[in-house]
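Left out: one protein chain. Kept in place: all the others.
Chain lettering (A, B and C) follows the sequence in which the chains are written, and residue indices restart at 1 in each chain.
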Amino acid sequence: MATTRSRSAKAASKSGANDSAVGGRHKAASQNGLPLDHTTLLDMYRQMVTIRLFEEAAQKAFRTGKIGGYLHLYIGQEALAMGFLHSYQPGDKIITAYRDHAHALILGTHPRAVMAELYGKGTGMVKGKGGSMHLFDVKNGLWGGYGIVGGHIPLGVGFAYAQAYQQSGNMTQLYFGDGSIHNGAFHEAANLAGLWGRDGMNPCLFILENNKYGMGTSVERATAMTDLSAKFDSYGIEHEDVDANDLIAVLECAQRVTKMVRETGKPYGIEAQTYRLSPHGAADFLERYRSKDEVQSHRAHDPINVLEARLLQADATTEAEMEKIRADAKDVADDAVKFAEESPDPDLAELTTDVLAD
Amino acid sequence: MATTRSRSAKAASKSGANDSAVGGRHKAASQNGLPLDHTTLLDMYRQMVTIRLFEEAAQKAFRTGKIGGYLHLYIGQEALAMGFLHSYQPGDKIITAYRDHAHALILGTHPRAVMAELYGKGTGMVKGKGGSMHLFDVKNGLWGGYGIVGGHIPLGVGFAYAQAYQQSGNMTQLYFGDGSIHNGAFHEAANLAGLWGRDGMNPCLFILENNKYGMGTSVERATAMTDLSAKFDSYGIEHEDVDANDLIAVLECAQRVTKMVRETGKPYGIEAQTYRLSPHGAADFLERYRSKDEVQSHRAHDPINVLEARLLQADATTEAEMEKIRADAKDVADDAVKFAEESPDPDLAELTTDVLAD
Amino acid sequence: MPVMTYREAIRSAMADEMTRDDSVIVMGEDIGVYGGTHLVTDGLIDKFGPKRVIDTPIAEGGFTGAAIGMAMTGMRPIVEMMTWNFSFQAADQIIQNAAKVRYFSGGQVTVPLVIRGPNGGGVQLSAQHTHSLEGFYGHFPGLKVVSPVTPADAKGMMLASIRDNNPVIFLEAGALYGTKGEVPDGDFVVPFGKARIAREGTDITLIAYGRQVNMLLNVAEKLAGEGISAEVIDLRSIRPFDEETIVTSVRKTHRAVVVQEQWRWFSVASEVAAIIQEQAFDDLDAPVLRVSGAEVPAPYARNLELAAFPNEDQIAAAARRALYLEK
Partner (left out) sequence: MPVMTYREAIRSAMADEMTRDDSVIVMGEDIGVYGGTHLVTDGLIDKFGPKRVIDTPIAEGGFTGAAIGMAMTGMRPIVEMMTWNFSFQAADQIIQNAAKVRYFSGGQVTVPLVIRGPNGGGVQLSAQHTHSLEGFYGHFPGLKVVSPVTPADAKGMMLASIRDNNPVIFLEAGALYGTKGEVPDGDFVVPFGKARIAREGTDITLIAYGRQVNMLLNVAEKLAGEGISAEVIDLRSIRPFDEETIVTSVRKTHRAVVVQEQWRWFSVASEVAAIIQEQAFDDLDAPVLRVSGAEVPAPYARNLELAAFPNEDQIAAAARRALYLEK
């Protein structure tokens, strides 16, 4: 809990109320201070490492011209999506911006289908039509993948309204970047969410991925009020921060707040603190806006390293086991690349399909 | 001061610091607890009554089809613009939405030119091209009159940047309605103002005219967080509320905060509490969204009545003098109507002028 | 057949579909408690309650975006733009999300969304409140754009719009809400992409949509008095577009005039002229002429506004010019 800072008094009391629930599961799982059993955590470790290696492979493919357009990596942020998506339940809806590979992989899209999409192949998850920025896997809960900053935020609020209207018991996880909070779309959508949530009509978890930069602009250079999650106050949306480089902290937070959102039908705001270790996009070479030292200092908090330390400390794994996991992950990434490279281009007839529905 | 509620601690201490300045002027003016001398206050009374009668005449003309399009009246809100515009200094820039008659009249546009504009005559202040929603009198500081909710807010922030950049010592008064605060344009513009204000580059006074409704939607039905001025917190903009039905309170507030904005180059937010006594537009007949009783209860706080009581209590005027003022104001309104009715239509050649500048 | 106003026709289509299908909802500014600025949604909130008739704050981008989200996930929202002039604030949502999300999701989602409201000028609302946006939105693949002028079409096309699985831009002739007409009873769908021959004729084809169609009918009447037989075509649907009906007509008449309130440059009339000269080149006896709004933001003054929009004299003169009866 130390890593999860509650801002509003109400949120704090709620979080207290839910501690036992989390604790209950925790006890059932392990006696090592971790909220889930070792197998589950190790599996998440495996997923995070797979995402990392997958993305490093994608970056290489981008640099050799095999992937075109834009490519935005999640390197350094893996624990964020991992932790929140662990609370995904079938029927929930996940929506995010263009930095979306991790979300797809965690939700269960096959790495081959993701990589093939990045390559623009017909076997890609959206048939090569969307590319890196537009990953959709609706069956697995991923409702996109959007390229316009701020533009997807109102959609997520609409998803949540529909979920409440349909009395589905489901919720929406709406991911967005620190840069997008200054966009009018956030403001209008958050206000609607707060308003609709008053009547239980908006089970939407706003997850602000604060990786400290919107492209080359730091949070401090984008707003005079840098306590970003406090901006939810304007909309009557309760909120808290979480250290999103620590998977354990994210898991605790996610379990508690998703339960609350589901039960109340009210939106809730999270400012997930993380850091983008990779360049903004794979073509952001200069990085004049931050020093190498700064990036280096954040490597200490690389979520994969943090989790490794946690697991070792809890005797949940061994160096050898982790080595094996990394090797397996490498195989997955390699296999995805191989599949993508060998896949055919989209059929030219696909050019004109999917414009209109029947 | 009782009517001006400071929200943030900082604002409160600032307001204390500036009290003496206001008090100084106050003492020089009168010993009756009013911040300005009787002559000045009586002149403002005259102006407010003139605005009222002018608008009532306009409403009549609208109902008889002499004025077309939309017509939004300021009835019940006169003390708001009156109080803030008293702090206008040459070179300052005033910008507001479509409820703009009062602003034009107070800034010194001749009532004839205003009424002629409402009539769409060639002698109107914008040659009949803009109508009620688009009053401009740039020489007198009025930079419009805009019809799209929220749309003018970024412009005002731009004015203020230019004023700081030009080291003019001037400032912008940016008026906007309670309904427009939920629009993305407010959010984006306020964030820019806060950001630029950090470097003294945004002497912009945000004046939220909270008349309790955006058309037929009350503040409570538009947002879950109804403490509107607290929304400035998201942008690092200090703020306070003022009872804008009480001219005296507005004057005190305006003198203090305009001085501060001018000196610091930082934006400041005001939530000016008032009430729209008239329908939203002169064509809003049904008013299903509020009860007659509610409107009636607000008539007790009609700013003209409030001021009359204040002046009488301070022995600043007599019933007879006020009667005379009302009669004179009636003459002004009648004269404006007569002028507008007798004025020629715009020359047809005006259709194609003013599209592009040379 | 019952007689209804244009306003009632739209309302009755919405009410019918809301009764039939729970997933249909309406949302927008002051459409509920207030009854709608133009009273198009009047009474719906009493019938269907506030969860299906949603009054929104003044945030066109936000609520249009939310409606797109609802449409993607099982609902069929009808968004009222209080007037289409405000839709510029929602342009990003309409163009970037509604029109394209089906494509960039590889067909995984559909967006059964209607956005409706008054379009066009004529009531002195001046520059910021006067636009005809058929061409503006019609440019984008992934949208459908319609513009009915009769109450019957208003109803039939609204039914078609609500049932369509794609985003439909429904442009109402704001100046005509009170006009009356016969409207067939019951389930009466007017399919998209089919123009209507509003009057048959043999000498010249006059083409428009929205309130200009009524002007064309007057002009045709006047021309008939001069011995000229004009065919009048109401496009009804801007995207999809019925090329065949206009080309067939021009093959018969050999002449065409296109009339629109919107500005000339890069507009519906540009496209109509381009289509006709492409497809009926050898049949044309005169250039396709266009009558459009003046190239100025809409002025407020009545006399200027009248001068800014096409009028019947101008249209008749254009028709005579196309017939080489006038210079």
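What we mean here is this: contacts are C-beta pairs under 8 Å (C-beta built on N, C-alpha and C of every residue); 3 or more make two chains touch, one makes a residue touch a chain.
Since this is a predicted model, take the numbers as computed values, not measurements.
Within the set A:H72, A:K129, A:R276 or A:H301, the residue that contacts the chain not displayed is A:K129. For the chain missing from the display, the contacting residue among A:M215, A:V295 or A:A357 is A:M215, taking the whole complex into account. Listed for subunit B, the residues touching the missing chain in the whole complex are 93, 124-127, 129-130, 134, 136-138, 143-146, 148, 151-159, 161-163, 165-166, 184-185, 187-189, 191-192, 195, 199, 201, 353-358. Mapped onto subunit C, the interface with the missing chain covers residues 61, 85, 88-89, 91-92, 95-96, 99-100, 103-104, 126-128, 134-136, 138-142, 239, 241, 262-271, 273-274, 277-279, 281, 284, 286-290, 295-297, 299-300. Counting over the whole complex, subunit A has residues 68-70, 120-122, 124, 128-131, 133-134, 146-151, 179-180, 182-185, 214-217, 221-223, 286, 288-289, 345-346, 348, 350-352, 355 touching the chain that is not drawn.
Following the convention adopted for this analysis, only the chains that are shown with their structure count from here on.
Centroid analysis (C-alpha atoms only) places B farthest from subunit A.
Between the Cα centres of subunit A and subunit C there is a gap of 42 Å. One simple way to say how far apart two chains are is to compare their mean CA positions; for subunit B and subunit C this gives 38 Å.
The residues of subunit A that reach two or more other chains are 184-185, 187-188, 191, 195, listed in rising order.
Within subunit C, residues 57, 59, 61-62 each touch two or more of the remaining chains.
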